[in-house]
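Worksheet: the structure to be examined is printed underneath.
Omission of a single protein chain aside, the complex is shown with its protein chains in their original locations.
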Amino acid sequence: MITRIDGRALDELRPIEIIPNINKFAEGSCLIRCGNTHVLCTASVEERTPPHVGEGEGWVTAEYSMLPRANRERSKRDIAKLKLSPRSAEIQRLIGRALRAAVDMKALGERTITVDCDVLQGDGGTRTASVTGGFVAMSYALHKLVEDGVLASMPLKTCVAAISAGIVDNELMLDLCYEEDSAAMVDLNCVMTGEGELIELQGTGEGRGFTIDEQRRLVDLCAKGIKEVQEIQRAALGG
Amino acid sequence: MITRIDGRALDELRPIEIIPNINKFAEGSCLIRCGNTHVLCTASVEERTPPHVGEGEGWVTAEYSMLPRANRERSKRDIAKLKLSPRSAEIQRLIGRALRAAVDMKALGERTITVDCDVLQGDGGTRTASVTGGFVAMSYALHKLVEDGVLASMPLKTCVAAISAGIVDNELMLDLCYEEDSAAMVDLNCVMTGEGELIELQGTGEGRGFTIDEQRRLVDLCAKGIKEVQEIQRAALGG
Amino acid sequence: MITRIDGRALDELRPIEIIPNINKFAEGSCLIRCGNTHVLCTASVEERTPPHVGEGEGWVTAEYSMLPRANRERSKRDIAKLKLSPRSAEIQRLIGRALRAAVDMKALGERTITVDCDVLQGDGGTRTASVTGGFVAMSYALHKLVEDGVLASMPLKTCVAAISAGIVDNELMLDLCYEEDSAAMVDLNCVMTGEGELIELQGTGEGRGFTIDEQRRLVDLCAKGIKEVQEIQRAALGG
Amino acid sequence: MITRIDGRALDELRPIEIIPNINKFAEGSCLIRCGNTHVLCTASVEERTPPHVGEGEGWVTAEYSMLPRANRERSKRDIAKLKLSPRSAEIQRLIGRALRAAVDMKALGERTITVDCDVLQGDGGTRTASVTGGFVAMSYALHKLVEDGVLASMPLKTCVAAISAGIVDNELMLDLCYEEDSAAMVDLNCVMTGEGELIELQGTGEGRGFTIDEQRRLVDLCAKGIKEVQEIQRAALGG
Amino acid sequence: MITRIDGRALDELRPIEIIPNINKFAEGSCLIRCGNTHVLCTASVEERTPPHVGEGEGWVTAEYSMLPRANRERSKRDIAKLKLSPRSAEIQRLIGRALRAAVDMKALGERTITVDCDVLQGDGGTRTASVTGGFVAMSYALHKLVEDGVLASMPLKTCVAAISAGIVDNELMLDLCYEEDSAAMVDLNCVMTGEGELIELQGTGEGRGFTIDEQRRLVDLCAKGIKEVQEIQRAALGG
Partner (left out) sequence: MITRIDGRALDELRPIEIIPNINKFAEGSCLIRCGNTHVLCTASVEERTPPHVGEGEGWVTAEYSMLPRANRERSKRDIAKLKLSPRSAEIQRLIGRALRAAVDMKALGERTITVDCDVLQGDGGTRTASVTGGFVAMSYALHKLVEDGVLASMPLKTCVAAISAGIVDNELMLDLCYEEDSAAMVDLNCVMTGEGELIELQGTGEGRGFTIDEQRRLVDLCAKGIKEVQEIQRAALGG
């Protein structure tokens, strides 16, 4: 039998922990820990929307960043290079699309929710942890709007969560940690709804291409993992 | 029967034209036209590699940009906003990964190929046209290195081409033009090798999620389209 | 007799070709080819003016840029250096002034025409080709405003075109190509109206100064060339 | 008797907690909590120094930043504004000078320690918490260098810690929280060594000037507070 | 007896000269020379305030910059590095706070005074010279507003001036020139009002810490110096 670097089964998630309301000021927040990947997610509500948003509708956007020492080596801050890391640009676009897919924008009304995902420590899977934790932080903020009487009911159409799978040494495995990710030939991320539908799917062959059959099995593996992640999300959201 | 906006069948590509060596100075170049999407691709060879590349190995990178009036409305240049468009950042990362997948870096040796994909006119599918055209421009540049005696043989492991498919009004269709893309509920891009293996896969549900079954059918549709694209590539590459 | 590098007579232009309406979306556009110098010019109309423009008046502005592989060597994009190339800054100011000189701003009304001149391939004379082609693209856009009934008549006071002349090996010659330009001791550009009046004049001694008499003869040479350029412009504009 | 907003005595610190080695990758790290002010401090070691540093000597530098939702209102990231917040610029210069004052640069040898202070939550006193926590993180990193045999002994000349005091409603008080700080007429920060000497002193009259006598009493108040802070530091450093 | 590098007594200022109205356009201006430190100060009045300023109130802000050859070695311009020098950022915040402390913002009304302090030549003490000269330039501009009938009376609560003191070779001395400053172990700047109250106080130990007693004596030395500076200010302001 294949042994993974940390002893997990091939289709086993790392332990996930969601610490709610970690930030005293944000309308919603959590710290999500997926193994050694730690992401601080805060959701901030503003009573206005960007110009491209239609009248009577809301907006959800996300920003993603890594603290300089989130990784094995210190990296320079974006501001020192005067440019947003292209990787961060790509990831925060993904998070934003994923979260928007869950929200009924008319029910949200003319307000913006900005979800900040700041990686305190990164050990692989920071983008999927950000989607999963970002959804929880956003939900807390929406709960607060309901509790405060601003909204009549939760403006959510579904929930979203994410996980990755990959092929390492020709073995398909779920939820790669950094060391596995570095060695992966193929890496695939899924964002799915509570109904098991795909919202985002990104797969990359790093060392080799992957067959359509492998692609299908990786998506199936992610689907299995996301179900488990969604149980943890539900627990964090009280139900 | 469903009629598409431009009368195409659901699994029909737009006409593709590849005009070779459009640029007098670049080591390789082409203008690729996929319907009304026109991308100028140039491949430039430099006899050095960036620091992160191992000794004795080559590198391939890509840049993607839209001319200000490539679209229905004029957009500001990146330099006027002092930031690379996040969309361009994401796309050029994709193109770079796709092209690198085709090249044997040791056979290329310590040199860099930079493929510039400048969209002269955009009507949907600019990123997939860029991958397809970028591969042709790069191949011309590699041919030139072989002809000039710099390389003994073509350092290619495979060829790569790309196409998109999507779901519009609950119909799956191949190679969306801008108007279809704007109305699409689901949009999925594939990059595949000559052997039919996936290199990149990106799917997004814009208006709704998509089932695993739909996802599979979209990939199959792309696989069909990419085969046809690769025939046009082969013709352009004289073989 | 002096033979120029490409066999032209000293006072002979390179072949000029203007391909109209090359861009499907822009209100006006052309591709101008002056020998191996190829510039894509698009004119975009917006129904507002910048703050410094008086009420009831219009505005014309230009942007100039070279694609990274327009030249013999690839150059970095402006955005990679986070600054507009000073040369581009200087040239686009010249193009803007030249085009504004042709337009009756009150007749144009409160709208802005932005002329983008993107050099696809540069072989000397890109700034003068941009003025000449930019005027054609702008005229097409103005025609369209008249055809669409937005303007009652063409808001043009005159036409403008441009050419360069220089001194190479102590010989005065018209319309320098890149190789001549690199060897030129003196380089002088003129923008002139249809009436033969000067709008812009820029002369530079690179290797040596030039006498007032030489300066006069260079302007005369440009005046001769511009007349021929204006015939080609008139043909492109339908008479 | 004066009651402070949180019931503290005028010369009483907020509860301080230092959680060591919070980051798995950094050579040294801690999370410092001073009341509701939470700062994540990491110390990173690099085996080279910037050009201005003399041969055989080391260097210590600091960076300070607030997460976007560290405050009552979300603030934009520096990179969105393309400029380092001037307040952050000022604070990180202060932290850097303070930490350098504690280190024997010759004993450190040709290496750089970069201390990143990222404010997860800010409730007043973030700069002084950063100095205090930054010193602890740096000390852990130096310990590690000693344990790893890179350094023979700890290259510290002293320890440094910091606190603020201020005048609110004409009352002098120690360690202002945000609400007090907002209402303060005078605000003064001190960095002091283990020997009770000043390293940095910054005082500002916001609503009124302050007398030399008041200034002296504020420094005395800080001196008292810093002694208590240093006991907590010593405990965190195991001795 | 201790001899200073330029023969001054330990508590002696460099000669100070204030040349009024050096700029023809600014509402107020002066050139202040403190020994070889020369700062051009201009005050510009605008009839609007930034968004954070309350209704009916005015605003005072400052900018500080060094010309590239103000120093012994040429330094690059900020724009060449695309970032405001952190030192300048820190200093202009200090100048702004100092000048605001002198102004009754309600009496000023909804207008902004921007004081630009451009160092033509720097020989130590540029920030304190900027505060002192900036106050004079601002006062001229306020005088002009009164003369023009815009304001009924001078909206000043007090005057502000600044000086530095330091410890060189264990000797306390006033108003350090560059050479002394470079050798200083301790450097302390004070901004004081006409009533002798502190507005800003910044002290730094560069080579060693300083005792609370030394700190007190440095402030006393500054207080003595500022009184003399204020006499020169008063003379420049005609009274």
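In order of appearance the chains are A, B, C, D and E, and numbering begins at 1 in each one.
Methods note: contacts are C-beta pairs under 8 Å (C-beta built on N, C-alpha and C of every residue); 3 or more make two chains touch, one makes a residue touch a chain.
Please read all numbers here as calculations on a predicted model, not as lab measurements.
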Residue among E:E90, E:D116, E:E197 or E:E214 touching the omitted chain: E:D116
Omitted-chain contact residue, chosen from C:D6, C:E46 or C:E90: C:E90
Chain E residues touching the omitted chain (full complex): 23-26, 29, 36, 40, 42, 44, 46, 63, 65, 67-72, 74, 77-79, 82-84, 114, 116, 118, 120-121, 123
For chain C, the residues touching the chain missing from this view: 83-84, 86-87, 89-90, 92-93, 97, 101, 158, 188, 192-193, 195-206, 208-212, 215-216, 219-220, 223
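Going forward, only the chains that are shown with their structure count from here on.
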Given chain A and chain E, the chains that contact each of them: D
Length of the line joining the C-alpha centres of chain D and chain E, rounded to whole Å: 27
Centre distance in Å when chain C and chain D are each reduced to the mean of their C-alpha atoms: 59
Multi-chain contact sites of chain B, meaning residues that touch two or more partners: 82-84
